[in-house]
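All protein chains but one are shown in place.
This part shows chain A:
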């Protein structure tokens, strides 16, 4: 009973961003802000716990279940804790034609984990995703907003080493 109900809260800057997002939509249509606000929440907490989702529901004045059903539908929202760097690699046809399966195999071996897992040191999470709209530059993976394209085993080594520093 000592836990404050406000333990989960946006930083003041993010709260400003959230208010600005809500103001984009017509009066009474604040639910439209749900997807963008969940992105902001994920930016802050890394993943969406049920506490965070309940908090977002409160801010948007909608039912918690309305947040859960959206968060579980869209693949970008992480429903479990993730590592510092979430590597989302494209497994769809065109990237595989360009040697994606070999490169991703190398990536998994290098990190010692499979898709959906996080390294023991908590640094990397691997996530398998569908087409990222970068097919001409495949194989491709994404870490947060950054695209890494035309991947080769050597490039993967370099990226992982840089991020491990």
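The working rule: a contact is a pair of C-beta atoms (placed from the backbone, for glycine too) under 8 Å apart; a residue touches a chain by one contact, two chains touch by 3 or more; residues count from 1.
As a working rule, contacts and distances are computed from a predicted model.
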Among "Non-ribosomal peptide synthetase", "Cytochrome c biogenesis protein CcmF", "NADH-quinone oxidoreductase subunit F" or "Branched-chain amino acid ABC transporter permease", go ahead and choose the protein name stored in UniProt for the chain not displayed. "NADH-quinone oxidoreductase subunit F"
Option touching the unshown chain, where A:16, A:51, A:69 or A:157 are the choices: A:69
Interface residues of chain A (partner: the chain not displayed): 24-26, 29, 31-36, 38-39, 60, 62, 66, 69-70, 73-77, 88, 91-94, 96-98, 129-138, 142, 144-147
